[in-house]
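Other chains of the complex are left out, but the ones given are in their true place.
First chain written, first letter: the chains are A, B and C, and each begins at residue 1.
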């Protein structure tokens, strides 16, 4: 089981090259280009004074996230969701995942009644777009909070421990870390894991559409995820210190 | 940690009363009312000859699922999605989960080019509507496949091992099985688990919006889920034999 | 003309068995399952403090109604309106009819600035879904108003005389009361009548898409409707006293 040969020559528990570029664009408070191999996502964090209605007068802030693919990000161009007039279920699902994950990285009670809008727009898709989005968005979030504090609108210290995410898959019994599209599309099981730098899970989503999985396999996949996420947290730290 | 007192008097690892009523309505091939305590969902499986375009000439069938809440299912009435003109992200997310879970219970290559449409409509919501939906929909699916075979349109034996689902939560360090709304709304961690009767995972979705969780807690929650799901599989068997 | 044989053996002026079950679900203020033979509709009345903008500061309340079919209610499954993104004209038309009919049963000036939302969701359709909806919704409305008064938010006595509805059809010159789908689909003329328990019309809608009708035929159909509605008012009374 140890000799699975990945088409890009990586070891089964090896991440693709990860790059995190801060200040990718200049208008949003935080703007990051994150790359997991050929997957490239522009992650921004924009600040809005005030909160949505359901948070009014709560003394707390809010964070919301939207994920989308540019039409030409995929191998075959996909119709633009704004033109179809409908947002796909997959898009909603990932937007919600990104939002929940990033809210774990912020203490809303320390944010004051401000809103942070996270946007993750996939420029080029090659698998792992949701995990790259979460990982990059944390860095954009950190930059946005720095700016909020510099502007003196944030009363406390809202930034919590870093959050990063990685995918793990199971193909023919092999646990593979950080799947590109070619592997993702034929994986029996697909697991997305979001963790804090303190080693806690924020989200664990394992799906076995092409095959079920047992507790042992789950544990092996979680082990691989932990390894990958540790490397992502290191990359986030390096970017934020850089 | 063992003396957590649940407001309905259940033990922490005790399911709410589960009822599965087959033949709830007569038009669809399969129609089930499933109840987890006060949560009541009408699950139907309708047969459609032919498959969607992306499956044409594949020799395989397809299964799709839609989940929705009736407007008066919740404590406060919610606006009807058809009138708002938009389907909420939560609805999309659960519909997709139900679809993936039920596709694990059917061998599409044995179904012929037929489509099964699963509809899960929540009549009364009290937590666990997605897990009740999956558990009830399997029984409706089994009935629909029996009818397809009786009509002689199915070439093979598409029904695979039963699939059932349960939620587990973490409140103040206590692992609680099958959360009603009152507990669900204040849980630190919420885990939905879908398993086959053969003890394999189909889907594991753990979310820690109000608090992260460690590997040990995950394992304790998975243990509780396995116990609950075993009881649900027994209820499914009893319903199908009844 | 007197020996028309109905496929379910009923006399031409005989209603199908009518059942009205109160307290069908527990969240809405009023919740009723109404059955006209195989037609089954869940009718709820939900209370909302406040009124829509056009009624603000009028001192009066408002009542609104929405009718919908579950996708698997009909013999052939119909696409879900929320997923199509469009509500069908038929749905709008029936929602408006139910709303007008129920507003005849409530004195808005006695309701205070409160809103009652009626929802009629068809679980199983076999003809007469709009008339069953109106008949059942009145009972749900009565329960909701009882609750509003118990909560002390209603200043007056808003409940007016009961309202019920029935369909009558003309097939080959025969006047038939309370058409199931099989008869409805081949009727020359279709008449829906809404009446108060005081014997007054609230709504009369006669349509002759497959054949026109004369004044005498209209009168014969109205006679049959009056007979049927008297029985429905008795069923409503029995349910409310039960």
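Odds and ends about this structure:
Following the convention adopted for this analysis, a residue touches a chain if its C-beta (ideal position, glycine included) is under 8 Å from a C-beta of that chain, and two chains touch if they have at least 3 such contacts.
All figures in this text were calculated on a predicted structure; none of them were measured in a lab.
Total copies of the shared sequence across the full complex, per this structure file: 6, with 3 shown.
Please note the rule applied: only the chains that are shown with their structure count from here on.
With each centre defined as the average position of its C-alpha atoms, the distance from chain A to chain B rounds to 27 Å. Computed from the mean C-alpha positions, the centre of chain B lies at a distance of 33 Å from the centre of chain C. In terms of their C-alpha centroids, the spacing between chain A and chain C amounts to 50 Å.
Chain A has no residue in contact with two or more other chains.
Those residues of chain B that touch chain A in the shared complex are 88-90, 92-93, 95-96, 100, 103-104, 196, 198-209, 212-215, 218, 222. Those residues of chain B lying in contact with chain C across their complex are 25-28, 31, 38, 40, 42, 44, 46, 48, 66, 68, 70-75, 77, 80-83, 85, 87, 91, 117, 119, 121, 123-125.
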